[in-house]
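Report on the structure given below.
On to chain A.
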Amino acid sequence: MTTPFLSVRDLTVDFHTEDGVVHAVDGLSFDVEKGTTLGIVGESGSGKSVTNLAILGLHNPAHSRITGEITLDGDELVRAPKSQLERLRGNKVAMIFQDPLTSLSPYHSVGRQIGETFRKHTGASRKEARDRAVEMLRRVGIPHAQTRVDDYPHQFSGGMRQRVMIAMALVCDPDLLIADEPTTALDVTVQAQIIDLLKDLQQQFGTAIILITHDLGVVAGAAHEVLVMYAGRAVERGTVREVLGSPRHPYTWGLLSSMPRLHAPVDVPLVPVRGTPPSLINVPPGCPFHPRCDFQALAGPDMCRGERPELSPHRGHGDACYLTPAQKQDIFIEQIKEHL
Partner candidate 1 sequence: MYRFLIRRILGAVVILLIISAVTFFLFFAIPRDPARLACGKLCTPESLEIVRHNMGIDEPVFLQYWHWLTAIFTGRDFTYGHCDAPCLGYSFVNQEPIFNAIVDRFPTTLSLTIGAAVVFLFFGVGAGMVAAARQGRALDKIASSASLLGASMQIYFVGVLATWILVDQTQILQRPTYHDFTANPVAWASGLLLPWLVLSIIFTANYTRMTRSSMVEQLSEDYVRTARAKGMSTRTVFLRFAWRGSMGPIVTIFGVDLGVLLGGAIITEQTFSLHGIGELSIKAVENQDLPMLLGVVLVSATAIVLFNIVVDAVYAFIDPRVRLN
Partner candidate 2 sequence: MTSPRKRAAATVALFAAGALALSACASGGGGGGAAAPSGAAAPTPTQDTQAVSKITVGTAQDSTGPAAPEPGATKGGTVNMIDRDDFSHLDPARVYLNYNSSASKLFTRQLTEFKTAPDGSLKLVGDLATDPGSTDDNGKTWKFVLKDGIKWQDGSAITSADVKHSFERLFASFTPEGPPYAEQWLLPEGEKYTGPYEGKHLDTIEAVDDKTIVFHLNSAHTDFNFTVAMTGFGIVPEKHDTKEKYDKMPYSSGPYKIVSHVTDKSLDLERNEFWDPATDPIRNAYPDKWHMEFGVQSLQSTDRFIADNGTDKNTMTFHNPVAPERLQQVVNDPELMKRTVRGLTPFTTFFNINTSRIKDVKVRQAIIKAFPMQQERQLQGGEIGYGKYATTIMSPTVLGYEPFDLYGKLAKPQGDPEAAKQLLTEAGQPNPTIVYAYNQTPVQEKVAVAIKTGLEKAGFKVVTKPLNSTTYYDAIGHVDNPYDLYWGGWAADWPTGYTALAPTYDGRQIADQAPNYSHLNVPEINDAIDKAAAITDPVEAGKAWAAVDRQIMEQAPIVPEAYQTYFGLYGSGLGGVKFDIVTGEQSPTDVYVKQ
């Protein structure tokens, strides 16, 4: 069996704060293959972004502790030296952030920001970098790229800014693209354009993409596989069809129920997930979701607050819940599906 392109094993990220240790990611494992998209979904604070910043080694070592293994194309990254990570970032692995306005430097022209990444990793001249920037802007669909290359981020609209961001991320033809909520700050029509753009680019260059979002709709349209995260752990994993078609974890059900549907009757209310996300300093024992879970009684007395449930099965469509497969299926079909 070949090793996956990106393999994350038992990743743990702790932050040391004045209030205590924040367990942002706790024993997370997943794989991403070339040419595929993994969607990572979850509420804010579920550890989605932390995980991906860990892949790039962007956490401040003074305040964080990272264990586990991250292997990219055969290279171990957790213990890699700073210089190796610097060579990797923006080159083999690139990242797109949520808010393109704040994520682009307001002080430099977009051409410069795109070009400097290219120069850094290829040693190209200014002229070459500029030409490359124009080419990239054209590729992501920015009209009049030749002139707009000297403009500043604030002179672009939101969607165009995100295209700039993508152009910048793709300038070195990365093998892995991490898109952290790339469409959240955009309006719906622009969202679709951006997702289409990402898909086109993936088809063209065979890039692996990690798409971080809290929006299952985006996942449904763009991802091949889905990882649902809760309190720093994976609670459900599988293909888009598996996870969205027959979800098994009560949290996933909650997420699905809280999603607005275009074709749903107006009188069906949206049901947000009950309660608030847990504190990552004092994570509830056992299944971290149990204080918010409506079905914990079905799993048996004190089951959910005892041992922590592991993701099973190890391959394919897995979930971390003590309910029996039959219970899960019944509950989903009888209680959840009709409301979706």
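Here is the rule we go by: a contact is a pair of C-beta atoms (placed from the backbone, for glycine too) under 8 Å apart; a residue touches a chain by one contact, two chains touch by 3 or more; residues count from 1.
With respect to how the candidates were assembled, all candidates are chains of the complex that A comes from, given by their letters.
For clarity, every value in this text was computed on a predicted model and none was experimentally measured.
> Among 1 or 2, all from the same complex, single out the one that touches chain A.
1
> Which residues, counting only chain A, touch candidate 1 once they are in their complex?
Touching candidate 1 from chain A are residues 56, 58, 62, 82, 86-91, 94-95, 97, 99, 102-107, 109, 116-117, 120-121, 152, 154-155, 168.
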